[in-house]
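All protein chains but one are shown at their positions in the complex.
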Amino acid sequence: MHVRDLKPQKNGLKLADLESTGFQATELARAAGVTKSMLADEGCTVFFAFTSNMMASGLRGLFIDMAKRRLFDAVVIAGGALDHDFIRAFEEYDVGSFCEDDVLLHKKSVNRLGNIRVPNERYVSFEKRVRPVLEGLYRRKRSVSPREIASELGGFLSGRRSFLAECAKNKIPVFCPGITDSALGLQIYFVKQDHRDFCVDVTADMNELGTLVLSAKRTGALVLGGGISKHHTIAANLLRGGLDYAVYVTTASEFDGSLSGAAASEAKSWGKVAEKGTTATVHADASIAFPLIHAGLGGASR
Amino acid sequence: MHVRDLKPQKNGLKLADLESTGFQATELARAAGVTKSMLADEGCTVFFAFTSNMMASGLRGLFIDMAKRRLFDAVVIAGGALDHDFIRAFEEYDVGSFCEDDVLLHKKSVNRLGNIRVPNERYVSFEKRVRPVLEGLYRRKRSVSPREIASELGGFLSGRRSFLAECAKNKIPVFCPGITDSALGLQIYFVKQDHRDFCVDVTADMNELGTLVLSAKRTGALVLGGGISKHHTIAANLLRGGLDYAVYVTTASEFDGSLSGAAASEAKSWGKVAEKGTTATVHADASIAFPLIHAGLGGASR
Amino acid sequence: MHVRDLKPQKNGLKLADLESTGFQATELARAAGVTKSMLADEGCTVFFAFTSNMMASGLRGLFIDMAKRRLFDAVVIAGGALDHDFIRAFEEYDVGSFCEDDVLLHKKSVNRLGNIRVPNERYVSFEKRVRPVLEGLYRRKRSVSPREIASELGGFLSGRRSFLAECAKNKIPVFCPGITDSALGLQIYFVKQDHRDFCVDVTADMNELGTLVLSAKRTGALVLGGGISKHHTIAANLLRGGLDYAVYVTTASEFDGSLSGAAASEAKSWGKVAEKGTTATVHADASIAFPLIHAGLGGASR
Partner (left out) sequence: MHVRDLKPQKNGLKLADLESTGFQATELARAAGVTKSMLADEGCTVFFAFTSNMMASGLRGLFIDMAKRRLFDAVVIAGGALDHDFIRAFEEYDVGSFCEDDVLLHKKSVNRLGNIRVPNERYVSFEKRVRPVLEGLYRRKRSVSPREIASELGGFLSGRRSFLAECAKNKIPVFCPGITDSALGLQIYFVKQDHRDFCVDVTADMNELGTLVLSAKRTGALVLGGGISKHHTIAANLLRGGLDYAVYVTTASEFDGSLSGAAASEAKSWGKVAEKGTTATVHADASIAFPLIHAGLGGASR
């Protein structure tokens, strides 16, 4: 394919034009193509993973849309994503700046997440709302799994605009292996202070995740960012010889040997991605890259 | 402003929606806004700077479009950008991959520029075409400036699809302080072998650049990437107390103290950007970010 | 302080000289200084966090040394760090290259971790050795916490060169909130297949971690890399109004709003670092930066 000069666009940017642009524009168009292929593959079980901060951003709108359209079969996230979805089902976050006087923000009780401001009062409201949900769960069951907690939260949020609510409604499991590392985890800790026999058994989800992977004809993963959500998604697919499709959007670098920065090809050595797996890696902040990938999906449904 | 959940888009992505998304999406929307403001400001002399590799990519199409619409008043680039514009006015580059066997490519006489492939034969054709142009210039003038060379090339390319041709046609000066660091430079060196009195006087452009800066009511710069094109653009504006508008799109980091990664605010300490200058910095590959900024300009003209 | 020209060194590099060098050299010297201060502060409870890949590298030797000298009071890591310490207590990893044919490596059963090669057979041995340990633990206790598992592994590794062994010996708790996301997690899953009542209760450690934080006069954290180990460490310190000392070594960027790239100042807005907390952030791969910081500690003990 020749490099083609981009033409001025009247109605926003077309993904198709980016493929022949070169550099990350090309990789982005490829990532959109691989994503479309995996969604169009009826025999493919699709995993969706992203980092917690993204749930605090406008990307949440696209995540909710995808959940509504059942574009994925399972979600793997870190604990903070549960916090942000829950809070934002009720209240707003604000756009700020990357350069702030953080000590002053603290005096004003405003938490900073890059250029997003989260008034600390949001967490106070969160505590009030989520504690009864956890108490209710405890009354029904002494030992629960992270997926069950996510599902319980989703049920509670039913009727509100929420990612967890849509996942619960559509019976899409939400896995969260590091659930206690979150504001929710702090509330679980408080509940446990009162109820010593309350237990979050993280092994309970492994059977479900394992079955999902092992019973799939093919598997694919859309992974935005790094950390535990990325690794848990690809590592689970070791059980079946690796993912058939893998799309990464990342700001991390490969040179430090970290999993967060590891390219999709590295995963092939481990068998986390199949030798013949189709992969794409986009080096970009997901807040810019993912809306373009999402727009490229058009009216895809499964 | 609240963080707003993005809504699924039917007709590509709208920049306006990105502003309330958070993270780099917000910064991108702000950059587009500052760019629109500087273009809409009739008293503003607009500088446009970018790195050579971008001229090898599809971004060249948007650069040509902007030159046609006279959206900027001066260009500052490195030598390689002259090479790529000239070659691509006649022949194609190809889209390849970031992971190649570079020794094998060399055996096949294919040069790699990230995921863009430039057959080495292109440079052979370049040599044949550009040498007579330089010889012709020499016959008229013993000592020439980089701007004059760029203008001469633009004249030669007249009638072809070319950035230099559009700039020449619209009398937009193209400054190139490091011109010998390029394939063109190599040809200049060969011409000089035959004509010892051929001279490229880089100081000759300083007067023109200085006058442009000093006579402006206001100045603004759109800077894609780092290096000499970035620094020369902002440093020239020291003469008048700094840029009134500055938009950076960068993949470089601030932590190493390099100019390439320096944020727009750092330039304020130097007076390269005015204390009250309006600035925006987007951390992204320009091949993704700039098409969005460009699309946001709509039918702007000056 | 003036920038001082570095002098040629005969006997390796001196940290003290880096402070007046500028750029990240200065930040590294500052990080070493803050680390020394927190270790010298008798009333300070010191947390140590790092990413899993580092345990696969030579850094493990320094981590073991620090555990022997009891230079920290608690460890927060991800599951993979347990895997690597356990395996390397018995067998070797190899140094390779960042550019490999990953499909070929897979055919040879070699897993790649950046430029480190882990023969897949290591994981087979790991399975054989660790399963009985987990079975033994199960026989004594139906529900265990990650810290208890880490301690059990440490006991098993007693007498071998091992980080977990040194931590167990010195009664330093090792917290691992995302423990199932690891090869160990896979073995836990297999054990659970046989023993449905085996449970890993991640909430069980929260009380211990909470007590540690709440009973401390002062707290400090040395955080290498990002992800769950970084966040869990700083978030736990919310309970007491934030860390008094925080040192980050990171390759992640701030611009995407992720926790991994968030600077120490951002943590002040949340109260994860105290308003008056002393902080330092070094932008570097820990494999280069940490040996220098460690060398700077000299014979420090606590």
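So that you can tell them apart, the chains are marked A, B and C in the order they are listed, and the count of residues begins at 1 in each.
By our rule, contacts are C-beta pairs under 8 Å (C-beta built on N, C-alpha and C of every residue); 3 or more make two chains touch, one makes a residue touch a chain.
Computed from a predicted model, the values in this text were never measured in an experiment.
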Contact list for the unshown chain, restricted to visible chains: A, B, C
Contact residue for the chain not shown (choose from C:111, C:233, C:265 or C:278): C:265
Options C:34, C:49, C:77 or C:116, residue touching the unrepresented chain: C:116
Residues of subunit B in contact with the chain not shown: 51-53, 56-57, 78, 80, 98, 100, 102-103, 105-107, 110-116, 143, 177-182, 185-186, 188-189, 192-193, 198-207, 210, 225-228, 231-232, 235, 238, 251-262, 265-271, 275, 285-287
Contact footprint on subunit A, counting only the chain that is left out: 22-24, 27, 253, 255-257, 283
Hidden partner chain, residues of subunit C it touches: 1-15, 17-28, 53, 56-62, 64-65, 88, 92-95, 98-99, 113-116, 161, 265, 283-289, 291-292, 294-295, 298
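The definition used in the following text is that only the chains that are shown with their structure count from here on.
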Chain contact graph, described as a line, ring, star, complete graph or other shape: complete
Geometric centre: closest chain by C-alpha means: A
Cα-centroid distance, subunit B relative to subunit C, in whole angstrom: 44
Distance from the mean Cα position of subunit C to that of subunit A, given in whole angstrom: 24
Centre-to-centre distance between subunit B and subunit A (centres being mean Cα positions), rounded to whole Å: 37
Per-residue multi-chain contacts in subunit C, two or more chains: 253, 255-257
